[in-house]
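Following this message is one structure expressed as structure tokens.
Missing here: one protein chain of the complex. Every other protein chain is in place.
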């Protein structure tokens, strides 16, 4: 474990000597911790023009379901201060199309792929997951349980511990031993650690936090909701403090022994290496870029390289050593103050 | 009820003819809908230098408890994209000081005062509320139930329907018939309508939404949480979509008959008349300015006056007619599109 | 040629009627085989900007020699208002060229170019391209008011057939572009109509073009968050040659679509045949690789 105030005690080291690999569980180590967030990089082809996919830690696909989906009507998007609302609604062509047309292309281009899956019922999670074992390039499954459960009057799976448990358990049952399963949580719950506990008990190999925050906007010219879907998901830097808090709370529960420790993937408003480091210090072993890609599709490699420089400046030899450092109490509690001179 | 697309059918009217009064329940009508949010205008003296208090709809005091409180250690505040985190922690001098020193001064300056109260136990809400009956200038009580309940291991009252019910009921029991009681809700719950239902069943005369969103930030230089209190409350425009969603959901539940209708006070990131109108269209009968006052302590009268102009432009004669308009379906669902020419 | 991303320095920014003409130093984009109908997506404001998303603007002109790309933009919301307050020397991040341009293949066209408001911005280079391929052009330029008309002088320099209309009659005839369009098509016996402007205009133009037996190429304007195909916010119901309607992204499959394939009346809705549609893919057939 690295020292509490790394800067205070060590000389900077050469960025080239930093071990950037991201250990995301017993069966998954990525070459670097920078992923794309589901739904923010299409199926990869579009992003590849700006960020060669093999350079990413991994690409997370748009959430895929057993069948094709049209998504919601437009307007599907509206900008908000330092954020945006979307109600894309899981538009996608289904698992067949993914397996036949997209995964081979991604594998060919050297992408490591985390496939985000969902269903409207527990069984549909399993139906989708079962198709992924042995597929080229696929390094894991992200179960997007932050989606509505028709069997529970449309309540989002991740709002209920039992529904979360069932969905994750169903995916684990079919995913096979080689594909780690991450459960993706919504922050829109009273206690996120309860949902995290349900998922880890169900066998989740890791947790992704956070999905978008439920929000809405009203067009003050037309007097109508700005989105055709009325409510939508808030994303972008506006929600970063909420996401950091969720990661910190869940990591703290794991440190204190009340939750089984699993690696965390942090996301929500990350737009720079500084932001990425914030999540890593909070307890994330890997981070994903979402909304920020819409502004800057070249961002992933900047974040990766700046993060490497930052770790070097702080004399932290390995990314893994930085994970969760914000939870360590400094010897004395006098917090370093800035010298204004 | 005013027409569905007011602009489409009527000519603008003279701003001077707009009825700006805000009906906030059977026993409370304010001359205008612009309040200050609790904790964002001190006890009023400081704001008065920029905004004469008698011009406000009402001033909401910093939350007061039966006893004096020191609040949290510093740092108590950190800026985030389009928002801020605070962990002031209810610093205050207690109900005695408020009644002896502050309320007389406020009354003398013509302020209408909504007194925000809290307690660490249900009884403390009552202890505070009982002191307010008959005090000069006091027009209502806001029960800030978004604070930790020591009897429930620090879980926030407003995270639990039973605790919310008990606190509101306790306040109602002592507030007397003349002081309407508003319950102030936190958005950090799985279903805000459940908490709203508990409060209205307990007799709340209105609901204030929202308190801050739980968040945190980490200082990437010191590797420590930015706030001494570790987590803090996120406020400002960043959370506006969350706040609008909460107001809309609760108003929708009242329209559909699943909740007893009471007036709503909307707050969360309001920084302009446009934002205020967004809350009013969502269902708020009054709005409060919080974080925006830190940037612009002269804002309240600008918002009030611009709102009047906006209503006039839309030919809406009375503020009350605009409340909840976003819930009305236009005759046909073709939403007006902007003409780019 | 793939789009390029550049921190582009503003060379000039100046009013033109109710709009602004923005000239960016962006040599790579300027040399990237810009074709009429391509657009650029701008990120406005630095790291402390609360407006995150990209703003899309048709490329008015790209000059590979000067290394510049020009746009004509209207102030509308927060981002364009902030852009209008920029000065020469300021930087904006540009991604260009993007999208599917107006089709010019299939022999010389006799084309009517219809622009509504700033929708006229791409029409001059489109006319030049049609003419360079041995074709003929006519123009119909419309706007709400005279100060929102754009490109009339350039049009007149390129064609004797230029019709101008405004809603209020403050310039040209009073009326809409659909008024003079039949005459304009007749004058050159049009094979193609290219249009850019608000959706109702594109729909009406398509109806008239189809009635006259001309192809209708419409550049649509759907709200975009990224402009690069990542977010799926800019979709439109478009019917493919297989008869199946898909929600296609206007930033990759468009912005130019065959007007007869767009289900204009269904934009902003979720048509029943799309819900859970079996053939729902984000790509049009034979358009799987945007690179």
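Structure notes:
Order of writing sets the chain letters: A, B and C. Residues in each chain are counted from 1.
Assume a contact is a pair of C-beta atoms (placed from the backbone, for glycine too) under 8 Å apart; a residue touches a chain by one contact, two chains touch by 3 or more.
Since the model is a prediction, treat every value here as computed from it, not as a measurement.
Contact with the chain that does not appear here is found for just one residue of C:51, C:68, C:120 or C:136, C:51.
When the full complex is taken into account, the listed residue touching the unshown chain is A:81, out of A:44, A:66, A:81 or A:300. Residue-wise, the contact with the chain that is not shown comes from B:47, picked out of B:22, B:47 or B:143. Summarising the interface, chain C meets the missing chain with residues 45-51, 78-79, 81-82, 85, 87.
Along chain A, the points of touch with the absent chain fall at residues 81-82, 237, 333-335, 337-341.
For chain B, the list of residues touching the undisplayed chain reads 39-43, 45-50, 62, 67-79, 81-84, 86, 88, 91-94, 97, 101, 105, 228, 236-237, 272, 291-298.
Here is the rule we use: only the chains that are shown with their structure count from here on.
Of the two chain pairs examined here, B-C and A-C, the one linked by more C-beta pairs in contact is A-C.
Taking the mean of all protein C-alpha atoms as the reference point, the chain centroid lying nearest to it belongs to A. Centroids built from CA atoms put chain B at 33 Å from chain A. The distance from the centre of chain B to the centre of chain C, with each centre set as the mean of the Cα atoms, comes to 44 Å.
The multi-chain contact residues of chain C, meaning those touching 2 or more other chains, are 50, 268-269. For chain A, residues that reach two or more other chains under the stated contact definition are 75, 81-83, 228, 236-237.
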